[in-house]
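Some notes on the structure that comes next.
Missing here is one protein chain; the remaining ones are kept as they sit in the complex.
Let's look at subunit A:
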Amino acid sequence: MKIGLFIPCYMDAFYPQTGIATLELLEKLGQEVEYPMDQTCCGQPMANSGCNRDAKETEALFIRNFSKYDVIVSPSGSCVHHIRDNFDAIEQTDEVRHVRKNTYELVEFIHDVLKVREFPWAEFPHKVGLHNSCATLRSLRTASMSELGEPFFSKPKTLLSAVKGISFAAPRRPDECCGFGGTYSVTEEAVSARMGLDKVTDHHDAGAEYIVSADTSCMMHQQGCAERNGVPIRFIHIAEILNGARA
């Protein structure tokens, strides 16, 4: 199984350590991983703004970069949601269908495909607040949502529970959106930032030292809100913890 690694644009530019951790983690799990050098973006910013047509060429490039792989893995729930559920600016050829069907978010790939449950090298002696992005929660369904009253499950928590020393904080509104929402974060910046502040405060009040998530875009926004308002909480991607980061 040859894996194509998709590192979204904002992660490439601002959070390279998350990309590195993802690559190293997959390698540790014995996978053959390649990062196609011509990749840029999945097209979500245009599509979410209604300008789906403007995503056409970006989507075509994505297919050129990734159709040769058996599976595509990305440490970003929202991008994977776009590729799987909304990637329709281009014609739906066999190649496109192959890519859409075989693109996985990192947690679900480890949990469902590799079925790995142990990370003997990982140790994170901190209390963390788990933030499930809305894309992973309500589209990719990697965790149960409070709206449906279904039995509890959480793929990210299952994986993190194997990490030595980790403990979990219980925020009051674990499912509440943090307000990032892509371009929403700038078009409605006041509401967006308020939601972000409420989110980080909720985690901080619950005693979390870190917010951990499978979505860096949510955390980029939350970090901005926490720093501006002096909320002392740190942020880390789940890939980094599973790869063995200690802090």
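Basically, a residue touches a chain if its C-beta (ideal position, glycine included) is under 8 Å from a C-beta of that chain, and two chains touch if they have at least 3 such contacts; residues count from 1.
Operating definition for what follows: contacts and distances are computed from a predicted model.
From the set "Inner-membrane translocator", "Response regulator receiver domain-containing protein", "Lactate utilization protein" or "Inactive transglutaminase fused to 7 transmembrane helices", the protein name that UniProt assigns to the chain left out of the figure is "Lactate utilization protein".
For the chain left out of this panel, the touching residue among A:Lys2, A:Lys101, A:Arg117 or A:Arg173 is A:Arg173. Residue in contact with the omitted chain (choice from A:Ala170, A:Val191 or A:Ala247): A:Val191.
Annotation for subunit A: contacts to the undisplayed chain at residues 7, 9-16, 19-20, 23, 35, 37-41, 43, 45-46, 48-58, 60-61, 86, 134, 138-139, 145-149, 173, 175-177, 179-198, 220-221, 223-225, 227-228.
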